[in-house]
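Pasting in a structure now, in structure tokens, and then I'll have a few things to ask.
The complex appears here minus one protein chain, its other protein chains still in place.
Going by the order they are written in, the chains are A and B; count residues from 1 in each one.
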Amino acid sequence: MKKLITTALVSISLCCLSCAALAAAPIKIGALFAVTGPASFLGEPERNSAQMVVDEINKAGGVKGRKLELITYDTGGDATKAVQLANKLIKNDHVVAIIGPSTTGDTMAVIPVVERAQIPLISCSAGIKITEPVKKNVFKTAQNDTLAVARIYQQLKKEKKSRVAILTVSDSFGSSGREQLKSQAAKYGMQIVSDDTYGPKDTDMTAQLTKIRGSQAQAVICWGTNPGPAVVARNAKQLGLTLPLYMSHGVSSKKFIDLAGEAAEGVRLPSGKVLVADLLPKSDKQKAALLSYVKDYQRHFKAEGDHFGGHAWDAVMMLKGAIERGGDTPAGIRNALEATRGFAGIGGVFNYSPKDHAGLTQDAFVLVEVRNKDWTLVK
Amino acid sequence: MEFLNQTAQYVISGLATGAIYALIGLSFAIIFNSTGIINFAQGEFVMLGGVLTIFSITTLQLPILAAVVVAVAVTTLVGVVFERLAIRPLKDATPLALIIITIGASILIRGLVMLLWGKDTQALPAFSGNDPINFAGATLLPQHLWIFGVTLLVIVGSRLFFHHTISGKAMRACSFNRRAANLVGISVGRMVLLSFVISSALGSLAGVIIAPLTMTSYDVGVMLGLKGFCAAIMGGMGSGFGTVLGGLILGILESLGAGLISSGYKDAIAFFILLLILFIRPQGLFKKGETDRV
Partner (left out) sequence: MKSDKLKFLIFFLLVIVAPLPLAGGYLVNVLIFVGINGMLALGLNLLLGYAGQISLGQAAFFGLGAYGSGVLTTQFAMNPWLAMLVVAVCVAAFAFAVGFPVLRLKGHYLAMATLGVGIIVHIAFNETIDLTGGPSGLSGIPSLSIGSLVFDTDLKNYYLVWGFALVAMLLSLNLVNSRVGRGLRAIHDSEVAARVMGVNARLMKVQVFTLSAFISAIAGSLYCHTMTFISPSSFGFHFSVELLTMVVIGGLGSVYGSILGALLLTMLPEMLRAFQDYDIIFYGLLLVSMTIYMPGGLVRGIPLLFRCLIPARGSQNA
């Protein structure tokens, strides 16, 4: 009899302990960011934002009572490393989902790996090829370049300008933008009269801008990320180029204004709403999330929460929602992600569907202009 | 008329970039001449000049002149440490070992700067403002004038130093024949140290004056170093006018290539020119042929 009671007690306590252990077992999420290397301006804010929001979720009790564990690896912007690290996350760390990578190149390299392993991936990079054609397990939170280009072309069409000169950086961000600029030109009645490139580390673009000055262009569109466009802005001012200068969302941060100085005045670009959060009307669905993100990031990292960090924030939050709705298995998460509707995040309002794993429309972008060293909305 | 203006602009912008390559090329040539070493870390000295100046201005709150002095002094110190720790122990090393060690040092310096000052690009305010100057149908910035001015001073200074002072002549003697120089009482070790001091000071000075134009971050040194090396080879690795001309020609050809041919292949043009020179006239454009003892 005593033996029976002891056995029963032991088994009950074992059950309780294992239940507790199971309940306490954190949900493992993997993250691949380019924290060092040429794309560190993407990877660092993304890693910071992801860690920040995971910590906040855990502090508030986690997801369905379980904590989230974020395992981050640095790809250094190298596709080979990205593949190795994706394998490590899946086979060694047994994650149920992966956030990132930061660059289109890394993402394209990692896609075959996650598709084979059937692990959902929420990329933070902008390349349209990531979600077109749609792959079962691949989603993204960064806005397509298509939308940014469309916003610029729309404005130019409104101002009755039709001849543009494009100056793009020769990395994956720039070349993707260039592709979109060329393919959408006809739709908006634009004619590209000059098509030039510059290298990511180039320090002088006066040659290209001189050529543009001598062409028939009515506007210049520069597609790149800091510091290139800042140099372009300064060179343009030096050459006395008075054409309207449009940039890409790649420079939607205060850093651009710091680097370009006075040359930044009058520059226009399509930006995620995070830059002008305080200027948005109260009715804007994203305003609350944007303001709290900017405040939190400033508090944690003493720096401006920007557009790029926002991609990681959106990814983690949507993942949280998917786990809440679909459980903690990769398949469940994937299905719940695909069913995400109306999520008002930093990058925009997301609506995923089986045919659309990018989830955003043109409202994700607003056109801003630099005035008095600060951003203003262009009506 | 427009085409002429355009070409004038290409040439003038090319001259400005070329002057930078010339300065960096000179610093390569100085070390090569006294030690036979190609210092792959030279670009990092340029980078240090810019980064340290910005650090002195923003964090140490120094006025710009003091900041420049501090930057050049610290970089020179780094050069000395580098020579003592990495070059001195390898007295009779093969060219391969020297190349690897200088590449390793450049990686190390870059990594340290990345850790200490982050990966961000930073801007330095221009020395004399930003108003463009018109000249022969093209425009220049005041900073370009600073670059030309400093380059000119350096040319004159190096001519005076290498041909009219004992130390300078001693360094040239080392470059002709180390053993003979040793035999006539020149302390080769000290000359090597001096060459590193001059090179790192020169490199950092170049970095300081171009930082307002090009902005600076931990990895600007790589490409600049390589292009400076091209300039030095074009000029025949001499410590004087040849290298400067080589740099200017390189800058102009690059600028013309970018504007008239293709902006994407701009860097390829520079290296293609380098290959041509190496294949056809390895002693450089301005030197007579050399013979090697076996």
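The definition used in the following text is that contacts are C-beta pairs under 8 Å (C-beta built on N, C-alpha and C of every residue); 3 or more make two chains touch, one makes a residue touch a chain.
A quick note: this is a predicted structure, and the numbers were derived from the prediction, not measured.
Of A:I29, A:V54, A:L68 or A:A109, it is A:A109 that touches the chain left out of the display. Contact with the chain that does not appear here is found for just one residue of A:E46, A:D171, A:D204 or A:E338, A:D171.
Looking at chain A, the residues touching the absent chain are 35-36, 38, 73-74, 77-81, 83-84, 87-88, 90-92, 104-105, 108-109, 111-112, 116, 127, 129, 170-172, 174-176, 197. Of the residues in chain B, those that touch the hidden partner chain are 32, 38, 86, 89-90, 93, 95-97, 99-101, 103-112, 114-115, 222, 226, 229-230, 233, 262, 264-265, 267-268, 271-272, 274-275, 278-279, 282, 294.
Just so it is clear, only the chains that are shown with their structure count from here on.
Rounded to a whole number, the gap between the C-alpha centres of chain A and chain B is 38 angstrom. Residues 36, 40-41, 44, 170, 196-199, 201-204, 206-208, 210-211, 213-214, 226-227, 230-231, 234, 237-240, 255, 258-259, 261-263 of chain A are the ones that touch chain B when the two sit in their complex.
Residues of chain B that touch chain A in their complex: 2-3, 5-6, 9-10, 13-14, 16-17, 114, 119-123, 130, 132, 139-141, 210, 213-215, 217, 219-220, 222-223, 255-256, 258-259, 263-264, 266-267.
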